[in-house]
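Here it is, the structure in full.
Every protein chain except one is present and positioned as in the full complex.
Chain nomenclature is as follows: A, B, C and D, assigned in order of appearance, with residue numbering initiated at 1 for each chain independently.
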Amino acid sequence: MDIATGLGLIAGAIVLVSLILMGGDLGMFLDMHAFIVIGGGAFAATLIRFPLSSIFHGIPIGMKFAFTVRRIGPRDLVDEIANLSDIARKQGPMGLEKVEISDSFLAKGVRYVADGYDADFIRDNLERDRDNFLTHLDEGSKVYRSIGDCAPAFGMIGTLIGMVQMFANMTDPSKLGPYMAVALLATFYGAAVANLFCLPIADKLHVKLLDEEINRTLIIDGVLMMRESKSPALVREMLLTYLPEKHRELVELAPA
Amino acid sequence: MDIATGLGLIAGAIVLVSLILMGGDLGMFLDMHAFIVIGGGAFAATLIRFPLSSIFHGIPIGMKFAFTVRRIGPRDLVDEIANLSDIARKQGPMGLEKVEISDSFLAKGVRYVADGYDADFIRDNLERDRDNFLTHLDEGSKVYRSIGDCAPAFGMIGTLIGMVQMFANMTDPSKLGPYMAVALLATFYGAAVANLFCLPIADKLHVKLLDEEINRTLIIDGVLMMRESKSPALVREMLLTYLPEKHRELVELAPA
Amino acid sequence: MDIATGLGLIAGAIVLVSLILMGGDLGMFLDMHAFIVIGGGAFAATLIRFPLSSIFHGIPIGMKFAFTVRRIGPRDLVDEIANLSDIARKQGPMGLEKVEISDSFLAKGVRYVADGYDADFIRDNLERDRDNFLTHLDEGSKVYRSIGDCAPAFGMIGTLIGMVQMFANMTDPSKLGPYMAVALLATFYGAAVANLFCLPIADKLHVKLLDEEINRTLIIDGVLMMRESKSPALVREMLLTYLPEKHRELVELAPA
Amino acid sequence: MDIATGLGLIAGAIVLVSLILMGGDLGMFLDMHAFIVIGGGAFAATLIRFPLSSIFHGIPIGMKFAFTVRRIGPRDLVDEIANLSDIARKQGPMGLEKVEISDSFLAKGVRYVADGYDADFIRDNLERDRDNFLTHLDEGSKVYRSIGDCAPAFGMIGTLIGMVQMFANMTDPSKLGPYMAVALLATFYGAAVANLFCLPIADKLHVKLLDEEINRTLIIDGVLMMRESKSPALVREMLLTYLPEKHRELVELAPA
Partner (left out) sequence: MDIATGLGLIAGAIVLVSLILMGGDLGMFLDMHAFIVIGGGAFAATLIRFPLSSIFHGIPIGMKFAFTVRRIGPRDLVDEIANLSDIARKQGPMGLEKVEISDSFLAKGVRYVADGYDADFIRDNLERDRDNFLTHLDEGSKVYRSIGDCAPAFGMIGTLIGMVQMFANMTDPSKLGPYMAVALLATFYGAAVANLFCLPIADKLHVKLLDEEINRTLIIDGVLMMRESKSPALVREMLLTYLPEKHRELVELAPA
């Protein structure tokens, strides 16, 4: 569970709600017009812009991964793979069958080794799995970014519709206020959806994409070394070269 | 038929129409001024900006391909080419004459093989066809993007003309409203045309361009291997390397 | 004559004039203030921004080439050069003297061959001529783009000056209208000059720059092959490799 | 102490305060709504956008390094390392133990040499330290830039909330003024925070990042040459090649 994403969304909601409550009631800000133009407009433009498969895979995968976080960091991953190599070396591949593995992608790879598949099959399958996953995550990031980019424009479209109607129907200038309030709500929805939700989520998914690329490549190579019964020390040393400096450093400092 | 594009356009129209009807009648939003400034301005700027051939080829090809989708995915294409190779191998090139082929570009290549043209002629003709098609699709994408980029500016120009006339003729401030409404319509048209039509279409055409480049290159190489009576298994294996990971993966999963 | 540029400019003018006439008279939109701030501001900023030589060469060359178009396409150019090679081969260089040539750059090269200059001299002179021309065309494109980029800002400056004077002198709110109308004209001029004139012209010049680079390089190599009395068939074949696929294709289709 | 950063922040505050005091009292500009929407919105979006570790390391490291400056320039650093090499050569590594060193990163390296660690260990540790530091500084720069980029949008959101409430509650148009004033404060806070604080700090951190990369790489190589008892003249000559021309020049001019 990536609590930062959740906390951020809650913090954003608290900011908006408390600001609204300081100046009146919340109901004033719930507006069907604004909801239709932002939600409907973003839906329509996204339908045109992306292939259906990008939308169906990208939005849920993006939403899921924005809120989840690897239970184990890359250094612990290296440790776990080194341990598994030790087991595979001492007990043979069959020994891996009983081990419980936290990461589902690593678990899949270990099962392949335990089942005795050859190296090419394992590499092909895991690489396809990794690339497929990264493609969907990238599509998710792009869909959220595109919605974040066009939401303010839909807000403006909604406000323009409201203002045209307001000016056209204006007979009594004293009623201009409430109409104007409703018209501005669309701009407000667009700006809030873009800046407090879509754009930060797209940025976070982009960071996760880069991290998962390293993690999964590391797992694939680790699993293949495990299959060849390489020594745990060698496995650890070679996998550590995958880690960017910042992770190596944190590792180094931790035991110090 | 790419239903996503059609659905998206319909959804966008529904959003706009329902918003408008919720606050008044539709006629209020039909404005000759706004139509002239957005349509005419975009037409004039596009005429200056692009060579005539880009405009005449780009707009219709873009419109056509935004709404159409390959009936068969790249994997089925590989299967179809492998089958055709099998026929060509067993019955000779003449056997290909009776086969019905769904894709027109593939059909053209197969006809060349059946007619016994030499490899250089086939490669040259198909590559020219592919590059020509990709150039037009790219021009189409650029024309739609350029219209989407300048439509909001023409909306602003229309609104400015309306506001200048409104302020200049203003003797009775109570009539300011309806004038203002008309002036704002140009901005509304510009924002709607750009964000609900031109920019999403331009993005979709760009994605299709990338896909078609892979598909047609794959077909060209497949046809040439067919001509050389390569074995279907070899053809399939070599063509699969053209597929980006995501398509290979989908293929792999499908039969699983 | 590049009729698209002329048609586009006329279409843009018609759009603006008809919109203006639909709401009042044209005189209301002729404003000395707006003209001074857009014209003067763009003139001042361009003087500071570019060396004098870029301005003096860039603006007229840009204007000239935005409206002219090669009388002959690249394919006809190849045909013409092949014909000239034939003449040069059969009648010797002297035979070229009487030939009428439509393109002035090609004519210059052919004259050099007829006059018997050596290959190095011809290459040096034509390449210098080509690079000089491309440099000026590029400067022209940049000057128009820079004016298009800053014109809206000068429009805003003009509107701000007008609004400051309007608010400062405002004693009778009923007179606010006409002042406001004049102030908005500067913004209108800036947006119209940028979007209907400068930016499209800059884009067109950029496209022409890319085309002329190919055409003139093709001519230089053709002239040099002509001097060496290469066979017309060889000249044609080698020059065709200069054409980007789209032109080759159009060529191929034309006689078909 | 990087006095420019401090002076700039103080100058910015003086500008704002003096402008405010020239037109009224300061209290009018202290607004809880504006503070909540800018501070809270930036906090929420940053939480979603960055991993927690980037936020916890990036903000304080950024703040610290925006205000601190190396006590010694790169040229003095080269001199200091050359002197230390001289000591190491004449008195052996033990002689380095008593030397006082101003820069903490250099001090760490010298301590390793004095303690007799081997070259690989020293290089690995110092490089990890350097990369870790640069990563955090880069994260800091990115966090400040992202806040600077979204603060104006949160200002607009705050202003929209205020305006909606103002228009909705508007019964007496004469009270519109004070409400409007409060609504505009959010936009003001957003623009001031972005342009007078976050964006300049992000730019300065980026410059420091480039400088520190050179300084620390120079120190690492200097320490390793020290360990190998290279002659001070050779050390100086080789390290000078790390300096970009501008520093070399300043060095050269100083003694002249």
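We take it that contacts are C-beta pairs under 8 Å (C-beta built on N, C-alpha and C of every residue); 3 or more make two chains touch, one makes a residue touch a chain.
Not measured: the values here are computed from a predicted model.
K.L.:
What chains on display are touched by the one that is not shown?
P.N.:
C, D
K.L.:
Which listed residue (D:49, D:145, D:204 or D:227) would be found touching the missing chain in the intact complex?
P.N.:
From the options D:49, D:145, D:204 or D:227, the contact with the absent chain belongs to D:204.
K.L.:
Out of D:83, D:169 or D:195, which is the one that touches the chain we can't see?
P.N.:
In the full complex, the listed residue that touches the missing chain is D:195.
K.L.:
Looking at C:163, C:207 or C:238, which makes contact with the chain not pictured?
P.N.:
Residue touching the absent chain, from the options given: C:163.
K.L.:
Tell me where the left-out chain touches chain C, residue by residue.
P.N.:
32-33, 36-37, 40-41, 43-52, 55, 125, 127-129, 131-132, 135-136, 146, 150, 153-154, 156-158, 160-170, 173
K.L.:
Extract the touching residues of chain D with respect to the undisplayed chain.
P.N.:
Listed in rising order, the touching residues are 3-5, 7-9, 11-12, 14-16, 18-20, 22-24, 28-29, 66, 174, 176-178, 180-181, 184-185, 187-188, 191-192, 194-197, 199-201, 203-204, 207, 244-246, 248-250, 252.
As a working rule, only the chains that are shown with their structure count from here on.
K.L.:
Touching both chain C and chain D: give me those chains, sorted by label.
P.N.:
Both-contact set = empty.
K.L.:
Using just the Cα atoms, superpose chain B onto chain D and tell me the rotation angle to the nearest 5°.
P.N.:
Resulting rotation angle: about 145 degrees.
K.L.:
Please tell me whether the contact surfaces of chain A and chain D are same or different in residue numbering, using the over-half criterion.
P.N.:
different
K.L.:
Where the centres are mean C-alpha positions, what is the separation of chain B from chain C, in Å?
P.N.:
The mean C-alpha positions of chain B and chain C differ by 29 Å.
K.L.:
What whole-number Å value describes the gap between the mean CA coordinates of chain A and chain C?
P.N.:
Each chain's C-alpha centroid was found; their separation is 47 Å.
K.L.:
Going through chain B residue by residue, note those that touch at least 2 other chains and give them in order.
P.N.:
Within chain B, no residue touches at least two other chains.
K.L.:
By the document's touch definition, which label belongs to this structure's chain graph: line, ring, star, complete, or other?
P.N.:
line
K.L.:
Which chains are in touch, pair by pair?
P.N.:
Applying the touch rule to all chain pairs gives A-B, A-D, B-C.
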